[in-house]
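Have a look at the structure below, then the notes.
Note that one protein chain of the assembly has been removed; the remaining protein chains are unaltered in position.
First chain written, first letter: the chains are A and B, and each begins at residue 1.
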Amino acid sequence: MNKLKTLQKLKTFKISPKNKAILLAVLVAALVAVPFIITDKYILHIIIACFIYSCLALSLNLIIGLSGQFSLGHVTFYGLGAYITALLMMRLNMSFWLALLISAVCVGIVGCLLALPTLNLRGDYIAVVTLGFGEVFRLILVNAIDVTRGPMGLPNIPKPSIGSFVFDSKIKFYFLGLVIMILVIIFMKRLTASGFGMAMLSMKEDEIAASAIGINPVKYKLWAFVIGAVIAGVMGSFYAVFMGFISPSSFQYSESISMVSMVVLGGLGGIPGSIIGAVVLTILPEALRTFSQYRMIIFGAAMVIMMIFKPNGLWGLDKRVRNIYKLNNIRTLKMKRGAKDGKSAASI
Amino acid sequence: MEKVLQVSDVTIRFGGLTAVDHVSLEQYKGEILSLIGPNGAGKTTFFNLLTGVYQANEGEIVFKNTDVTKMKAYDRANFGIARTFQNIRLFTSMTVFENILIAHPGCNQEKIIPSVLFPRGMRKKRGAIIEKCQDILRIIGLEDMEDELAINLPYGKQRLLEIGRALATDPQLLLLDEPGAGMNGFEKKELTNVVRFITDVMQKDVLIIEHDMKFIMNISDRIVVLDHGTKIAEGTPSEIQSDEKVIQAYLGSGTFEDDDE
Partner (left out) sequence: MFLQQMVNGLTIGGIYALVALGYSMVYGVLQIVNWAHADVMMIGTFIGLLLVSQLHMPVLAMIILAAMFTALIGMGVERIAYRPIQSSNRRMAVLVSALGMSVFLQNLAQLVFGGATQGFPTIEKIPYTVGSVSFTNVQVIIIVLTVVMLIVLYVLVYKTKMGMAMRACSVSIPNAKLMGINTNRVISATFGLGAFMAGIAGICVGTYYNAVYPTMGYMLGMKAFSAAILGGIGSIPGAVAGGFLIGIIESLGAGYISSGYRDAYAFIIMIIILAIRPSGLFGAKRIEKV
């Protein structure tokens, strides 16, 4: 009898906002503590990879899940950020931070340009065109040997430094990656809970209805692309200095597919979902190293199976917090609902 | 009387079919104008021309003394023309409250940088927006259903929600496309009250497409009749009721029959 009661209690256990904040703080504290507890470089590397892919998935989620444009060329922005940063640092002796800024701006501009042809297109066509861009990008990387050294790649990329402090160990990169990821998450949370984010969502759901209430679909599609591109570009810059070596083989079509799988698995539109999808699909292939040859087969099959049984993913838009705009902003309201006088017009 | 809307000779063709053929009409401040006609007459197409979903091939649309013929749909919405849809187009993944909220220009014109960098600073502004939205919910009678998903609402309430959403854009002219379709007598009474509130208290202008003749005759100041893309009659309800051309257009029946009882 007691067991039944506890079970029932567990099922109806709701996480109050206060508890949520505590859980989050615990999680962050744990993440900060990890590199001091776990010293295995391989595991640290995997976790850093999780950071990178979480941000990539979040940025792609903005494009696919929140603005409804199915981009299969996301690797383009990732790779572009990596190459521009690497080249600026190596050829012009620029500091990482300046190179990061410049490459972010460049990637943003490219993102805007690449988005332009897709604005009038429907789902499948956007996918094909963005796929095409990814391919053209790869071809340029391979063929423009004077600039990119082609298939040989760019080795010996310098490490970032602040004054005399150099990021030369995994732990330092761990914290840099963690900070970047936390910033990206905060950005996404605030964006999706804002009017801008809601307008984007409404545009995704029904362009014509959105136009009828004053929302310009093109503006939001462009912004989604640009912001998603910039975040991916930043992660590319991080990747370049983290690995120290980049080549066209790191930025192939399969990477775009992996990122799409992460977003889809996690659920289009959801922030926790994208992170979960990224973490699962980064760790799983590593954990099953012996089955690495099955990795992409499983990805492909998983995508089909997910769409048949759980099209919303593990944590998609259906799990969105309802009326979050109201919840976030109602605490300052002194007038509570219902205190106002007068009945509704409809009941006169 | 002040003219709010002047449409001159608008025409649109789809391939070989002229859906709207040189239609002109005016709407004056404070009046409820109705647009009626048999199915396929081009009424919704006309609305689409007014709101910018379609671009007219010929003709002119002047609203608030400004030529809006070439304006994009979202600009027209921001300029003061709002509408509802014949086939309900609510944002089904959003709640009742959010459907109203997103239409409020203070919400959907929010910029990225303030939202991301200073969300707390926006609380006051957003609070005012939330209050306004709750006011609108009270007008349409849905204040108890704020947290309900729009798609879960009964049909009649969904139609009211669409009207609320259009109201949230703070329009001058409200285009209602068959707002009473599928409603029973009681719901239609609610609808009539809401429309009267919009024109009498909120001082907005309303242009309605409807098929329910009793409703139309009851609520309209003037009526325009379309058939096969052209305007065949225009006048007060009593004038229209006895107009030969109109009677013939509706398959020649002698009287108008109530279509709900």
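Keep in mind that, in the parts below, a contact is a pair of C-beta atoms (placed from the backbone, for glycine too) under 8 Å apart; a residue touches a chain by one contact, two chains touch by 3 or more.
Being a predicted model, the structure only gives us computed values, none of them experimental.
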item	value
Touching the absent chain when the full complex is considered, from A:19, A:39 or A:143	A:143
Candidate in contact with the missing chain, chosen from B:27, B:44 or B:158	B:44
Touch criterion as defined above, residue of A:208, A:243, A:280 or A:314 at the omitted chain	A:208
Touching the absent chain when the full complex is considered, from A:56, A:86 or A:129	A:129
Residue among A:284, A:302 or A:330 that touches the chain left out of view	A:302
Missing-partner contacts on subunit A, residue numbers	68, 70, 72, 117, 120-121, 123-125, 127-129, 131-132, 135-136, 139, 143, 208, 253, 257, 260-261, 264, 268, 293-297, 299-304, 306-308, 311
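Methods note: only the chains that are shown with their structure count from here on.
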item	value
Geometric centre distance via CA averages, subunit B-subunit A, whole Å	39
List of subunit A residues in touch with subunit B within their complex	187, 190-191, 193-199, 201-202, 205-206, 208-217, 223, 227, 317-318, 320, 322-323, 325-326, 328-333, 335, 337, 340, 342-348
Complex interface listing, subunit B residues touching subunit A	51-53, 72-75, 77-78, 82-83, 85, 89-95, 97-98, 101-103, 105-112, 115-116, 119, 122-124, 126-127, 130-131, 134-135, 138-141, 143, 146-147, 149, 160, 165-166, 168-169, 190, 193-194, 197, 201
